[in-house]
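On to subunit A.
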Amino acid sequence: MFTLKDIDRHDTDILILGTGGAGLFAALHALQTAPEGTKVTIAVKGLIGKCGCTRMVQGGYNVALGNGDTVERHFMDTIQGGKWLPNQDMAWRLCEQAVVRIRELENEIGCFFDRNPDGSLHQKAFAGQTADRTVHKGDLTGIEIINRLMEQVLARPVEKLQEHRAIGLIPTRDGSALAGVLMIDMRTGRFRFVRAKTVLMATGGGPTMYKYHTPSGDKTMDGLAMALRVGLPLRDMEMVQFHPTGLLAGDHTRMTGTVLEEGLRGAGGQLINHAGQRFMFDYDGKGERATRDVVSRGIYAEMRKNNNPEQEGVFLSMAHLGPEWVAKKFKGMVERCADCGFDLAGGKVEVVPTAHYFMGGVVVDVDTRTAMEGLYVAGEDAGGAHGSNRLGGNGVANSTVFGGIAGDVMGADIRSMGALRDPDLGVLEAELARACHPLGVKPGHVLPLRQRLQNVMWDEVGVMRTEAGLKRGLGGIAEVSDALMQTGVSPDMLAFNLTWHDWLNLRSLCDISEVITRAALERDNSRGAHYREDFPDPGAMEDSYFTVARAKGDSVEMHREAVQFTRVRPGETVLPTGEPETLVAAQ
Partner candidate 1 sequence: MTPFHLYMAQRLSALVMAPFVLVHLGVMIYAIQGGLTAAEILGRTQGSLFWFLFYGMFVIAVALHAALGLRVILAEWAGLRGGVLNGVSTAIGLGLLGLGAHAVWAVTAGGGA
Partner candidate 2 sequence: MSHRETITVTVQRGSAATGQHMQEFQVPAYESQTVLDVVSWIQQNTDPTLTYRFACRVGMCGSCAMMVNGVPRWTCRTHVKKVLKDQRIDIAPLRNLPVLKDLAVDMDPFFDKWVAAEGRHHPSIGRDAPIPAINPEAAARQVASAGIECINCSICYAACDTVANDPDYLGPAALQRAWTVYNDAKDADRGAILDAVSGKGGCHSCHSMGSCTAYCPNGLDPLSAIAGLKRATTRRFFGGGA
Partner candidate 3 sequence: MSRVARAHPLWLAYILHRLSGLLLALFLPFHFLVLSLALHNAARLDAFLTLAEIPVIKLSETALVFLLAVHMFGGLRLMALEWLPWSGAQKTWAASAAAGAVFLSFLFLMRAI
């Protein structure tokens, strides 16, 4: 229905996809390091700074700023949290550069993080950390970071392509380099091909293929699906982090799945099962204060025992702490629940584990370069820094650190790049056809299919996995995927047609769901966020491997790669001898 002639053409020098912490930092740094006159363009699925998850960061930003804490300690926590799977050089870079990035955020970008009475930064400890390390702005840290970044970027000469959705990475004829990105201008419904010398992909992953999920609605794995199609290797794709306490309010409301913050449990919130009993101590000595993966599995196990469709989740109860105190201490959370019709301070709120963060991503080097010349990846789209589990507070540190690096590196690399590259028109045409596919099929409802996929993923590829379940999962995903191809969208009005984008969202989610499932089958042990009931053992740390997925024709090929212990080996530490195990006062 559309041909190459219908595609609007557009050229730039540096193209950035996404405006989370990674995308916005990249834009600022690219402007600082690129030669004068370099054109920097931002393309984003939503409005600049108003979409993505960086804005939703609550708890804060991990960075070692002294008081006994060191980059070495932050690094060791990250490696141990990731169960020895992280790419150690990336993890080191993350911890080391976070120190610079937080100063940049405060001094240059204008963030203001919470202070101690003496005026120094206030830092607290998330579960799994051995120092008070997390810098924050109340429990709305992301709003502060993204608003300040956004206003800096808006005030600079950056070309803005808002509500432009990237749908395909288009390589050169020989496939060695990236020529540009095909997008849909969502407002007009027209296609636009943007050529650029360097492209940063920072579309933020987003495991929204689960029935319960926390990320922003615009995040649907588009980036990873594009990377997969263009043949790039993806690592750690089985690693989906679940947050233990997502709100459960029914499948007809978008509130379902949204996070009830960690601090509620930290402050003494209790988890109560269907029988009215506290259960977390059956699973872990720390009870409700155990790490995310442990609590998520505890809740999931209780839910399975109950197996009652009328009352699916468990309850988070705060009332015993005194409703008034709770309402004061957790004002934001209590108000949010009240807006949805729930009484968090005085009653109990039904919760479920909810898919929160995606550790897997494109294989990159410490400078965010990928195997394809001209393509860089940073933030949640990139794999490696977190291994099998991300520490609370390392997510936004990761996106801002590597986003900034990507900007610097692109600004430098562009100096040695000549002309813009010409695209492989065959790929361009194929990507166009792919996006147009639903427009030629009889219109149907996309939502029920998305719900089917979300159920399959939750049931079979969720908090606890088995080989049989994963295989059923693959079957279920394939069914949804096939049904999607038979479901169309009316081509009559393509301007700002959300249903067309729902279709494309589900397309990306199906593709990546399959990869997640295959990677989960590939890993026959349990590490971090990935738990196999049939292989509960973590395996020997010395023999740690990570999974790598790659598209081969129409299928996905999996292989394992040994983790390189470039800085520290299991059982060892980079901390000086005699350092205490933890600096956090026992809770």
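Please note the rule applied: contacts are C-beta pairs under 8 Å (C-beta built on N, C-alpha and C of every residue); 3 or more make two chains touch, one makes a residue touch a chain; residues count from 1.
Candidates were picked such that all candidates are chains of the complex that A comes from, given by their letters.
Small disclaimer: the values here were computed from a predicted structure and weren't measured.
A.B. asks: Going by the contact definition at the top, pick out the neighbour of subunit A in this complex from 1, 2 or 3.
C.D. replies: Candidate touching subunit A in this assembly: 2.
A.B. asks: Once bound in the complex, which stretches of subunit A touch candidate 2?
C.D. replies: Within the complex, subunit A contacts candidate 2 at residues 46-48, 50-52, 55-56, 100-104, 106-110, 112, 114-121, 137-138, 140, 142-144, 147-148, 151-152, 154-155, 162, 187, 216-218, 249-250, 252-255, 258-259, 336, 339-342, 443, 445-447, 489-490, 492-493, 495-499, 502.
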